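Quick one: the structure is below, questions incoming.
For this depiction, one protein chain was excluded, whereas all remaining protein chains were kept in their positions.
The letters A and B name the chains in turn, as written, and every chain counts its residues from 1.
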Amino acid sequence: MSLTTDRLEMGPVAGSASAHSGTALADPSAPLSGVPYAGLPDPGLPAPRPRIGLATRRSRRDRLAELAAQKTAAGAGWAIVVILAGVLVFLLVQGWPALAAGADDLPAHASDFWTLAGPLAFGSLWASALALSLAAPIAIAVALAITQYAPRRLRTALGGAIDLLAAVPSVVYGLWGLMTVAPLLARVYPWLTAHLGWLPFFAGQPSASGRTILTAAIILALMVVPIMAAVCREVFVRAPASSAEAAYALGATRWETIRLAVLPFARSGIISGAMLGLGRALGETMAVAMVLSPTPFLVTFHLVESSNPNTVAAFIAQTFPEAHGLETSALIALGLILFALTFAVNAAARRVAARAAGK
Amino acid sequence: MSELAITGFSASYGSFRAVADVGLTIAARAVTAFIGPSGCGKSTLLRSINRLHETVPGATVSGTVTLGGEDLYGRAVDPVEVRRRVGMVFQRPNPFPGLSIRDNVLAGVKLRRHRLAKAAADNLVEVSLRAANLWDEVKDRLGKSGTSLSGGQQQRLCIARAIAVEPAVLLMDEPCSALDPLSTLAIEDLMASLRQDYTVVIVTHNMQQAARISDATAFFSTDGPRQPGRLIEYGPTTTIFSRPAEQATADYIAGRFG
Partner (left out) sequence: MSTQAPAPDQMSLSTSALLPTPAAAPDQTSAPAFAFAQVAMSASSHVPAHAAASPGGRVFPALTGARPAWRRRFANRFAAIVAAAGCLAALIPLGFLLAAVVSRGAARFDLAFITQTMRGVIGAGGGALHAIVGTVFITAATICFSVPLGLAAAIYLVEYGRGKLARTVTFLVDVMTGIPSIVAGLFAYALLSLLLGPGVRSGLAGALALSLLMTPVVIRASEEMLRLVPDDLREAACALGVGKHRVITQVILPTALSGLVSAVMLGVARIVGETAPLLLVAGFTDSMNLNLADGRMATLPVYIYSQWQNKGLDAAAYDNRAWTAALLLIGFVLILNLLARLAGRLFAPGAKRHARAS
C-alpha cells in the first residue's frame, strides 16, 4: 500500500536534495536574519517520523502525463492560430488570380473584379444598415422590457422567446420571408410609394412580388434583434444599482431613472451590441439570397422597387454552385472582402466594449 | 526532521513584492502562528511553503524554504510532491461538491491514482476522520455529500482530507475565520492534538486564538500599503505576547493598529 511505502524510501535522494539546498539549519533556536528568537520549549515528544525523498516520489508516468496534458492544451491553442492563418492564406491564394481577370472570366461578365465587388459591397452595407436601423430600437426596447419592466417571472420566458429568434435557421427565415412576408409586403408597398413617394427611398415603381431590399432588411432585422438585445440586456443589468437607487431617492420616475442611471452606463454596450448585430447582418447569406430579387451591378437607395442591389454573401451563394475556374476565384476574393468587412466591424465592436469595460 | 527553515525569502505578484527577506525556522511538532495586519504577506508566505503561491499568474519567489533539510524549491523537486508533503487547509471550507464524506477523505489518494484495497481505504477514512475529531459525528453517514455538513464540520472534513495523504506539515490559512465560535473551539481543540504528529503553521487574525493555541508566534507587518511585508519579531508565544522586543509588536498586540 502506497501509504506505508512512502516512509520507507529515503537515502540517496534525500542526501542529494539537502546537499543541493546547502542551507540545512540544524538548530531551530539559532537566530535568523537578525530576528530575535528565544527558542522553543521542548514539547518532550519523540522525534517526528522521517518523510524524505521529495525529488522522486511521483511516478515518471504521472509526471509525463502532466507534461503531455499541458502540451496538448497549448497545442490546441496553437491549432487555433494555425487554422485562422490557414483561412487567410487559402482565401488569398485562391482568390488572388481574380483580381487580374477580365470580362470573359468573371461572373455576370463584369468588366473587372472591382466593378463586380463595388456594387455588391454597397448592397451588403446598405441592407445591413437598413436592418440595423430597424433592429436597434426594437432590441433596446426588448432589453429594457426584460431587465427593467417585466415582472421577474416573465423575464425568463421573454428572454427565451427572444433567444428563439436567434435559433431559427436562416434558410427557414428565407423560406418564410419569400413565401409569406414578401407577398404580404407587396400589398403595403404601393401604399408607401403613393403616400411617401416624395421621400427618395420610396420613389419609383413598387415591386409586385415584394422581394425587395426592404423586405430583406426586415427579415435581417429579425435576425439581428436577439443578438443586439442579448448584449444590451447584459449591460443594462450591469448598470450600478446604487445610481438607480439614488435617482429613485430623488423622486425620479422609472423612466427617468432608466434615462439617468441606466442608459448612460450602457451607451458603449449598446453601440458594441449594434456593431455585433451589423457583423451578423453583413455575413447573413441565405435569407437574403432567397428573399431578394437582385439586378446585377445596381447601386440604388430605392427600397421598394423590383430592381434591387445584391449583397456579397447572397451573390456568392447564388453563383457558386455553377461557377468554375476564375469565376470561383472571384467569388473567393469576394468572400475575403466580406471577411475583412465583418472583421473590421467586429473589431470596432470589441474596441468599444473593451473601452466600456475598462472605464 | 520535518522542521521548516525559511531563509532570505521574498515572494512577489508580478512587480508587487508581497513578502521581503523573511527568515525563520519553524519547529517540528509544534503550532506556529503567523499574525499581523492585513496585507502583511503572511498568507503569501504560507502559500509559498507548499508552493501554491506560484500557481497564481505572474507570481515569483526567491530565497529558500527547506523541509527537514531538503530545499522545497530545489531544481529536481516536483511542486506537486511538495504539496503532498505540506498539506493545506483554507479559509473557507472547500470539500469537493458531489463527493461523499468518505470520498472527500480519500480524494487526495484517489486523485493520485493510488490503488487502495477496501479495507485499507476504510481504515484510512476512519483514522483520518478520528484525527480530525469528526469520526463520531459522521461515521453513520459516510456516504452523504460532504457539502451537507455544517461549516465547522466541513472544515474538519477538509483537515481530514489533508491528513489522509499523510503530510509532514499542515498549513492553515485562517481556518476559523468563516466559522462560528463553537466550531472554532472544535478546530482549536483539534489543533492541540494535531501538534503531536504534525508541524502546524496557522495564519490568524485573531490574536486570542494565536495566544491560546500556538507555541511560537511570528509577527509580520508592512511600512504601508503596496509595501512588502516583513518579519518583525519571532519567538515563543508567551514571550511575544507578554514581553515583545519590538514596539510595533506591542502596539499590534495592544490593538493600536491593524
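FYI, a residue touches a chain if its C-beta (ideal position, glycine included) is under 8 Å from a C-beta of that chain, and two chains touch if they have at least 3 such contacts.
What you see is a predicted model, and the numbers here were worked out from it, not measured in a lab.
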**Fill in**
Among listed residues A:G118, A:P200 or A:P264, the absent chain is touched only by A:P264
**Complete:** The one of A:G123, A:P206, A:G283 or A:P309 in touch with the missing chain is A:G283
**Item:** Candidates B:G108, B:G152 or B:P228 - the one touching the absent chain
**Value:** B:G108
**Message:** Need a quick check: the contact residues on chain A for the chain that isn't drawn.
**Reply:** 58, 62-63, 65-66, 68-70, 72-81, 83-84, 86-87, 90-91, 93-95, 133, 136-142, 144-145, 148-149, 158, 161-165, 167-176, 178-180, 222, 225-226, 229, 240, 243, 246-247, 249-256, 258-261, 263-265, 267-268, 270-271, 279, 282-286, 289-290, 313, 316-317, 320-321, 324-325, 328, 331-332, 335-336, 338-339, 342-343, 345-346, 350, 352, 355-356, 359
**Request:** Over the whole complex, note the residues of chain B touching the chain we left out.
**Result:** 50, 52, 55, 57-58, 80-85, 87-88, 90, 92-98, 107-108, 110-113, 147, 151, 154, 158, 161-162, 165, 167, 178
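Everything that follows uses one rule, which is that only the chains that are shown with their structure count from here on.
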**Request:** Go ahead and note the Å separation of the Cα centroids belonging to chain A and chain B.
**Result:** 44
